[in-house]
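Right, I'll just put the structure down here and ask away after.
Here the complex is missing a single protein chain, while all its other protein chains stay put.
Entry: subunit A
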Amino acid sequence: MTQKTFILEPDNRSNLVATFRLAQRAPMVLQKQSHAEENFPDTFVHNGKEAEDYGAIERLLFSCLQSGDDKSASCFIEQLAGRFDTLDEKVTGLKGLFEEATAEDHSSLEQYLRRYDLLLSKNPVNLPILKRRIALLRSLSRPVEAISSLVNLLDAVPTDAEAWCELADLYQSQGMNSQAAFCLEEALLIVPNAWNVLALLGEILYSSAFSSDSEGSCQLLERSIQYFCRSVELCTDYLRGFYGLVLATSLLGENRRLRGYSQDHPPPRKTNTSTSVAHNIDPLAAFARNKLDEIVRRRSSEHKLWEFDQSELIAAKELLDRLDSSNK
């Protein structure tokens, strides 16, 4: 039972430790399945499987691929192909993923790309293959083509939040921050309460504040702070959100001081969009630091529970140390 719940937990693909642990269970799961099929008639086992079991298989497949267990991965793909037809769109997409992951050289990747084009010429709305093609273009380091095909895809399927996020990531990798921010806003219109996307948007606004002039950068920072605030409002101990809030508030406060505005006289604004940020910058910075400090301390003491997020924790600690030393 515990094993099952572990597999069914929502996946966190950026979390390598958890992925690895999950993948280590794959041979065990496969073995258990073969036992079950020996004990019961074949059809019975297949009928008993629920939708969530196949979701679990899919997730196991992803973690196996990530941790290099190709043998188990191909077993899982066979299972999925056995249940849903081999020609099913999603199964072909997963198969493509597997082939790309195990491809040996550049030329075979090119070959897969041509095969995807062929598949798409038969059925232009084969979404899994469309997405695989874009991912493949990206891994072949042809981001411009990837972006243009992703834009085409989103023109046809504008309700796909993940695709919008991917496009934002692509734009950001090309240094086009305002486009990336637009894409994340679109994604947020579909999933308005996703605190990680809100924090991501805050991060993009924060990083684009560096590349604009001082007036514009203040405005961008204020918006960034708003998104970080909204993110931590939705998730009360979101480390990344607080981290961003600390960074953005300290930078904005510094900018203010550099330009000679005191706390009591906020700068005159052309647009009075976000005056509350201007008034509250110092208390907000102090609040965010306290909160970040508290989270870091709590998570360090409960080491076991937060084992998976050590890198974030270390980064947060380092930020706090840096701020402390600069204040002294």
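Methods note: contacts are C-beta pairs under 8 Å (C-beta built on N, C-alpha and C of every residue); 3 or more make two chains touch, one makes a residue touch a chain; residues count from 1.
One rule holds in what follows: contacts and distances are computed from a predicted model.
J.: Any idea which of "ER membrane protein complex subunit 3", "Mediator of RNA polymerase II transcription subunit 8", "Catabolite repression protein creC" or "NADH dehydrogenase [ubiquinone] iron-sulfur protein 4, mitochondrial" UniProt assigns to the chain that's been left out?
T.: Options "ER membrane protein complex subunit 3", "Mediator of RNA polymerase II transcription subunit 8", "Catabolite repression protein creC" or "NADH dehydrogenase [ubiquinone] iron-sulfur protein 4, mitochondrial" narrow down to "ER membrane protein complex subunit 3" for the missing chain.
J.: So one chain is hidden, and I want to know which residue out of A:T19, A:S63, A:Q79 or A:Q226 touches that hidden chain in the complete assembly.
T.: A:Q226
J.: Check each of A:E215, A:D237, A:E302 or A:D324 against the chain that is not shown and name the one that touches it.
T.: Touches the omitted chain: A:D237.
J.: Using the document's definition of touch, tell me which of A:L119, A:L150, A:L188 or A:A316 contacts the absent chain.
T.: A:L188
J.: Who touches the missing chain here, A:M28, A:V125 or A:I314?
T.: The missing chain is touched by A:V125.
J.: State which residues belonging to subunit A touch the missing partner chain.
T.: 50-51, 54-55, 84, 88-90, 123-125, 127, 152, 155-160, 182, 185, 188-190, 192-193, 223, 225-227, 229-230, 232-233, 236-237, 273-274, 276-277, 280, 283-284, 287, 291, 294, 298
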